[in-house]
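Only one structure is covered here, and it is reproduced in the block below.
Yeah, one chain of the complex is gone here, protein chain that is, but the others are all in their spots.
We just call them A and B in the order they show up, numbering each chain from 1.
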Amino acid sequence: MSFKVTKTIDREANRLVKNYPEKRSASLMVLHAIQEEFGYISKEAEVWAAEKLGLKPINIHELVTFYPMLREHDPGKTVVRVCRTLSCALAGSHKLHGHICDKLGLDKNGHGLQRTRDGKFGVEFAECLASCGTGPVMMCNDDFYEAVSNEASEEILKKYDA
Amino acid sequence: MAAKDIKPAVETVTVKVDGRPVEVPRMTPNWEGKPEPTTVLQACKQVGIEIPHYCYHPKLPVSGNCRMCLVHVAMPGRPGPDGKAPMNDDGSPKVFPMQLPYEPQTPRGVIGCATPLVPGMEIYASSPETKEMREAIMESLLINHPLDCSICDQAGECKLQEYSYDHGQAKSEFEEFKVHKPKAVNLGPRITLDAERCILCTRCIRFTKDIVGDDALGIVNRGSYNTISTYPGESFNNNYTLNTVDICPVGALTSNDFRFQMRVWFLKETKSICTDCGSGCNVLIGSRENKMYRYEPRQNDAVNGHWMCDSGRLNYKWIGREDRLNTIKSPKGAIPWPMVLKEISEHLGSVERGSVAIVASARQTNEELYLLNHLAKHLGATTDSVPRRGKADHLMIVEDRNTNTTGAQLTGITTKRVGSKLSSIAKSIRDGKVKTLIVFGEDVTKYGIDSNLLNNVTLIVSDILPNETTKLADYLLPGCAHAEKRGTFTNVKGRVQKFMKALEPPGDALPEWEVLHELVHNVTGLDGFKSIEGLFNHMAGEVKSFKEAELTWAGLGDLGADVKL
Partner (left out) sequence: MPSEYKLVLRHVDEAGYTNDIKCYQKHGGYKTMKKVFKLKAKKTKDGTVTPQEVIRKEVLTSGLRGRGGAGFSAGMKWNFVNRKSGKPIYLLCNADESEPGTFKDRQIIHKDPHQLIEGMVIACYANDINLAYIYIRGEFPEGAKILNRAIQEARDAGYLGEGICGTKFNLEIHVHRGAGAYICGEETSLIESLEGKRPYPRIKPPYFPAALGLYMCPTIVNNVETLCNVRHVMEMGGETYAALGTPGNTGTRIVSLSGQVKRPGYYEIEVGKATLGDLIHGEEFGQGLLPGRKLQAIIPGGSSSKVFKAGESFKIKAKDKQGKDVEEKLELLDIPYDFDTLMKCGSMSGSSAIIVIDDSVDIVEALGNLSDFYAHESCGQCTPCREGSLWMAKALKRMRSGQARKADADYLKHIAHNIQGRTICAFGEACAWPVLSFVDKFRDDFVKKGAEDEASLANQQKEEASN
């Protein structure tokens, strides 16, 4: 969804700013709020956030390009993040990632986030999601799934394939 | 108590640098000039030992990111339970070389730029341990660097090159593919970025944020892919951007004006003063084969620190303009200097007192203005200059866009109200009282003395570039740009600063002070100096505030001296 200043986002930003002695501190939280509402953080959104926080757009852009969870472009309706790091890798996360890519027609060796043509899914590896005892783990947007078998992943994907 | 009157001595700290005990002040001014505990790097500098560094700059906040100034040190031991620090047998405090806490056999360095001195510490500025750390940093910095020195403008003044030579190993273990980043990025209208050459020291970011107050630059992406950038689509375009080229220790930021123009090692450097406003920023002129290639700011903490504005820096092209005045003009046509000076001298020697007026630019030098004023006094001439005002900025540019208004005032050519007499000079010409007008460096037709009036006087003009006034001159004396002569200017705050000659003037052009000296001698008999040094010292004895400040040419040094205004 392309960015526009809505009452909701404006109110949310104002609320967040109040949580800090210095406006700039609200940057990350405001960016999360923007992403939650619009799916990603466009240039227009960066400029708006900067103005809201009394900053220059570059100050915001520095953050958006640093944090992997913040998206500059539409990552797809459901972002699937498969944990890549050691414990999950030992538990088979590469196979899981490969399986999901196969099912969605994506290149399992592709670099970075890959989006399905219909924009329904974006799939990427993520670094440690901190549930190493129940690997392989993955997240679909904010939802967390552990000990995901290939079969289970298909069921999970179905839930989001609306 | 008498002791109260004694100014307390500067508190000092004694440390050892490479085995040599040195005593340095406990506090040293930080980038803002506020006293802070002296650091290892500063202490070494004060005793003449340069700790190599990239990100540290004395006029920028410390960031500590390049790690080039890592040095191995030993620290005095902490007091034990008895409250006593560990001692050597000879009673001196025992020091412990720093080592990795988890790997005691491996020495550990501290960054010189951010580590305050501890009394008794030992700094191993050139030990094998320190050298090994530097080699490691050099190797890391170079693995992803394109090593394209052969086509890099920074070559010759590049810290990567210098330190590679001094501290590198001339070999790298690196066997992988380099990271590729954007090249030839137009960061702003005057600056090009090669992100692959960048070592991410953040000097440019800190400069524009903390010195200029324009938070225009940042780092995008992460880790090895970090890249300096403006906000996409925005231009780095404040009036101080080119300073980032100066402080960029590598060839990442280059000046569009200077890029690919000249190898820096061919440039002759001449100390000079920027003439763009009354600040009098100290500069270096870079020239080769009588062509000027660039200005760079020259450090003078009393005036411009390390910086200068872009508009001043780029305002030099006029010096080499094709249409520079380079021939003498007289009613008899082009004649040599001795003849024209003789004719003018004879003319001025014969004029009625009060029938001469002088308009001299407040961009002429102190010496020239002094001589003109001396002549004026002799002839009973009315004198003035032309005011030139612009907008001041928050940093270095002042409202007064004349280089030497203060000098014009102190020498008596003009008053506090610069240009206030121009209309009365015009009137005097109209009334026929003034029959001879001497103009130095101004187009008076723009200031109420129009061509009709100029046609009614004997018009003696000195200038550098053609204009309406020079066109009408009876006698036209081609003058010199500051880069082509020596002299002094007095800035708005009363700092008298000298500048040196970088270039030969074109054609017949001669330094105005030489011409004036001849003329003034012929007309008034004033003599006693044959050189700029002699002239300055003579002037310094005559001009009140110069005299009070006991100025001498030699005493000005490279950084100038203040006079009371």
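One rule holds in what follows: a contact is a pair of C-beta atoms (placed from the backbone, for glycine too) under 8 Å apart; a residue touches a chain by one contact, two chains touch by 3 or more.
These figures come from a predicted structure and were not determined experimentally.
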Can you say which of A:Ile9, A:Ala45, A:Leu70 or A:Val123 touches the chain missing from this structure? A:Leu70
Determine which one of B:Val24, B:Ile51 or B:Ile137 touches the chain that has been left out. B:Ile137
With the missing chain put back, one of B:Thr115, B:Asn243, B:Asn366 or B:Thr445 would touch it. Which one? B:Thr115
Hidden partner chain, residues of chain B it touches: 62-68, 70, 100, 102-103, 106, 108-109, 111, 114-116, 133, 136-137, 139-141, 143-144, 173-177, 179, 199-200, 218-219, 221-226
To test your reading of the contact rule: which positions on chain A touch the chain that is missing from view? 19-29, 31-32, 53, 55, 59, 62-63, 66-70, 81, 84-87, 89-90, 126-135, 139, 142, 144
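The working rule: only the chains that are shown with their structure count from here on.
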Using the touch definition from the top, list the residues of chain B that touch chain A in their complex. 215-222, 229-234
For chain A, which residues count as touching chain B in their complex? 43, 46, 55-59, 61-62, 65-66
